[in-house]
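In this view, the complex is presented without one of its protein chains, the others remaining in place.
And then chain A:
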Amino acid sequence: MKKSTRYNRQTILPEIGEEGQYKLSKAKVLVIGAGGLGAAVLPYLAGAGVGEIGIVDDDIIDVSNLHRQVIYKTSAVGKSKAEETKTMISELNPEIKVNAFSEKLSGRNVISLFEKYDIIVDATDNIAIKYLINDACLVTNKPMVYGSIFRFQGQVSVFNYQNGPTYRCLYPDENSSVVNCEDAGVIGVSVGIIGMFQANEAIKMILGVGDVLSGKILVYNVLKNEQQKYDFEKSSELEMAKEDFEQKYNSFENQVEEIKFELILDEIENDEVLFLDVRNDDEQPKINLKNGFQIPLMNLENEIRKLNSNQTIYIFCQSGIRSKIAVELLQKHQFKNIKSIAGGALAMKKLLATEINL
């Protein structure tokens, strides 16, 4: 049988060769998030011939994703991102194995997923999940290729590479970082560039060539074409054993109860319950409910006396991330019947608008 020339242009590079291609074919990479970053990382890993690629994303394709998540067709709007990506990259390279996980990454599934791969790529879009990925990488001893975006700037780093520094060594302050879960806005090329840096780091690690961004964070500004690298060190107090991980994530997640607003719609007329908005005063859309009350998350602990710990309280923020932290905080103060509203004010406003139209 004639040998395929698929990888010829890269195997003629002295840094790769047949041996490098063999390493790529044996590598297993798990990409968390098939959004803007994932849309850049995934096709390049597949094209290069990474032997096994996993994709974790429980989201479905929205038309507003397409300007930056350019691996999707307009006709795929409404379909699963993980499944669509699997189809796309399997067509690009049928020689590789692709696994799609249309599920939410959580304390319950993360360890068993990570154990099956060599490299974990963080292509997610929220801070809380970055800590989860980081901690699970520590427990399973896998390197984490981090990428993230703020408007026209991006960050890239590789954590826990050969026992190197981690995300917590760079950003130890977990809670205060999640004050804002609104979208800041982004253009496709910015996420594309950062995703490409991530794919590059993954491939370098597999091949064992070049310098991996371990202990360094690269900050890139696409408007100015400026990039800077900052060094950081491993902080020894931040080890995480499997038991610590289980305690932190699995007990937390079992406790924070999330509820869909549509199931409690009648409660907006019930004076016995309270809808607590933990957003800041200036956040839109306003949700005006007669049994509503607002305390921004940062003030919650100080103003906790304003709340009744025996009352049923439904907590919401903009998209459902800060409200979970608020639930956790109130639980520490012996509040019993509290739930976080899934999707936050954005989901609520949508439903309230529909109700009024009816």
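One rule holds in what follows: a residue touches a chain if its C-beta (ideal position, glycine included) is under 8 Å from a C-beta of that chain, and two chains touch if they have at least 3 such contacts; residues count from 1.
In this section, contacts and distances are computed from a predicted model.
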item: Undisplayed chain, where the name is taken from the UniProt record, one of "ATP-binding cassette domain-containing protein", "Transglutaminase-like domain-containing protein", "MoaD/ThiS family protein" or "Outer membrane channel protein"; value: "MoaD/ThiS family protein"
item: Option touching the unshown chain, where A:D125, A:E201 or A:D277 are the choices; value: A:D125
item: Touching residue (missing chain; options A:Q155, A:N200 or A:N250); value: A:Q155
item: Of A:E18, A:E91, A:D211 or A:D231, the one touching the omitted chain in the full complex; value: A:D231
item: Chain not shown: contacting residue from A:I89, A:L170 or A:I295; value: A:L170
item: Residue, one of A:I96, A:I217, A:L307 or A:A345, that touches the chain absent here; value: A:I217
item: Residues of chain A (touch criterion as defined above) contacting the omitted chain; value: 33, 35-38, 123-127, 130, 147-151, 153-155, 170-171, 173, 176-177, 179-180, 183-184, 186, 191, 217, 219, 228-233, 298
